[in-house]
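Left out: one protein chain. Kept in place: all the others.
Here the chain labels run A, B and C in written order, and each chain numbers its own residues starting at 1.
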Amino acid sequence: MDIESERELYGGLLQAIHKIENTPRFTRLIPEVRTNIVYCRPNETDPNKVAAIDGRITVINDKPKATGKPKIGCSDHMARALIEIKKHRPEITSGINLRYNKKTTKAIKKTLQTEIGEIDRTREPEPQKTGQKKSMPWKIQYLKNKYGEIPNIFYETPGYGKEPLYVLIGTDPLKITETAIEITKNHP
Amino acid sequence: MDIESERELYGGLLQAIHKIENTPRFTRLIPEVRTNIVYCRPNETDPNKVAAIDGRITVINDKPKATGKPKIGCSDHMARALIEIKKHRPEITSGINLRYNKKTTKAIKKTLQTEIGEIDRTREPEPQKTGQKKSMPWKIQYLKNKYGEIPNIFYETPGYGKEPLYVLIGTDPLKITETAIEITKNHP
Amino acid sequence: MDIESERELYGGLLQAIHKIENTPRFTRLIPEVRTNIVYCRPNETDPNKVAAIDGRITVINDKPKATGKPKIGCSDHMARALIEIKKHRPEITSGINLRYNKKTTKAIKKTLQTEIGEIDRTREPEPQKTGQKKSMPWKIQYLKNKYGEIPNIFYETPGYGKEPLYVLIGTDPLKITETAIEITKNHP
Partner (left out) sequence: MDIESERELYGGLLQAIHKIENTPRFTRLIPEVRTNIVYCRPNETDPNKVAAIDGRITVINDKPKATGKPKIGCSDHMARALIEIKKHRPEITSGINLRYNKKTTKAIKKTLQTEIGEIDRTREPEPQKTGQKKSMPWKIQYLKNKYGEIPNIFYETPGYGKEPLYVLIGTDPLKITETAIEITKNHP
């Protein structure tokens, strides 16, 4: 990757981390699997070239804390989701995953006017379920079919052995982080 | 808590962390919700006085890494499990959670002679399921009833929205960590 | 500061950190006071708006390790040096401090063709010595007078109670870091 692109990815994620670490309330949005933020170049097609936070964002001393640094290729699930979403909405370059529960849903509805997408895992055909890598295209296509477009925020219904998660997407990692922080203000 | 007890808890967990961080293969045993180790005094009855690793053990740069320090009162689920187990087996003072999958099961069977306990979540009566705090006593009692005693290693079957996890318990945090490291050697 | 500028500063420093952390030999260049890297906008005049590594780069487990993240306004000495240097050489935007000893001097001479600047602290007039803030302009002016221009690399002779340090300056934090890494290859 060229130096300027890498620098943009690193810098954008670091701005997002600073914002989150300065927002103690953000811990309410961190799921058991921890939060990650992904960010890629506008025309990226390779999940291994997506930048993310190495070690994810965890909770230390009751405050949100990025355990490692922004790095290329250190996310799996979220990076593949982003690349799949870009096939339908190429302007999207970044995403963040958040805790799913009733309080978060209420806070999102109070904060955003946008429709919340729902991936109903019970609708997934068996063959796709077997392999994680095949599952992602199905999920994103499901959203496309159901809503006409991939919504800016969506979640999967709880799966067997899988924590349900919200995913918020957008055109810039700092902007989606600021949106997430707005949501925390309406989170009881 | 008296200084000597706190020092023992901190020191024991730190020895465990050093062992794990020096074992890159250990990442195979780290679940999506990340690994934690809990350690308490022999007669502890309060989950808030159990020591654990603040921020859990995550994966950074493809290696296991404790994100924070050993601290009193920074674990919820694992601390309550430990205190509940102590009601049946007071000699137990420590526990560690590990990724559940077929490879881990195979590695455990190859490493340990001990029986593996299984908590079948589908057997849990509805009322307990509603509250997490009521669920733990049911689970531990279930193990007691089914196996006559709480096994040294057990797992819960995958729950709706819950990642399945192995829990390994013992009388010392360093010893159970060394057992976990033995398991990684048989992990493909 | 505007978002794009901040992102550039953060991203550039993070690239430098990744390079250094992947170079175990770099520990040879880390002084007792630890290494920092500063980076500012092309027209910066305010030391408080210079970006640096919060907590500096230290040695952990015998490897170089940035203890905190790139941040605006977390360097004092190096930030003031950079702003003072820019008065003479506005194209300079970044600097890194390195351990001073005979081995480093030898390695620098073997690596770079450039002249090494020397600030002879014994020449500093008494009044300047009293206040650190007045001392910096004197030092940089001293280099200007002695060499006609601020050299790309210079050091201060050991002071009374002050560790001597090399300072390497340039137009980009990644480039000066790569130069420092070249120097480590010639460091015995």
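Methods note: a residue touches a chain if its C-beta (ideal position, glycine included) is under 8 Å from a C-beta of that chain, and two chains touch if they have at least 3 such contacts.
Just so we're clear, the structure is a prediction, and the values are computed from it rather than from any experiment.
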Exercise for the section: In the full assembly, spell out which visible chains the left-out chain is touching. Expected result: B, C
Completion exercise
Listed in rising order, the chain C residues that touch the chain left out are 32-34, 54-56, 58-61, 65, 67-68, 71, 158-164
Handout entry: For chain B, the residues touching the chain missing from this view
Key = 3, 6-12, 14-15, 17-18, 66, 69-71, 174
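As a working rule, only the chains that are shown with their structure count from here on.
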Fill in the blank from the handout: Any chain touching chain A and chain B at once appears in the list none
Exercise for the section: Please indicate the chain closest to the centre of the assembly, with centres calculated from CA atoms only. Expected result: A
Fill in the blank from the handout: Most remote chain w.r.t. Chain C, using mean C-alpha positions, is B
Fill in the blank from the handout: Given over half shared residue numbers means same and under half means different, the chain A/chain C interface is same
Exercise for the section: Round to the nearest whole Å and give the separation of the Cα centres of chain A and chain B. Expected result: 28
Completion exercise
Separation of the C-alpha centres, chain B versus chain C, in whole Å, is 46
Problem - Chain centre separation in whole Å, for chain C relative to chain A (CA means) - result: 38
Fill in the blank from the handout: chain C residues touching 2+ other chains are none
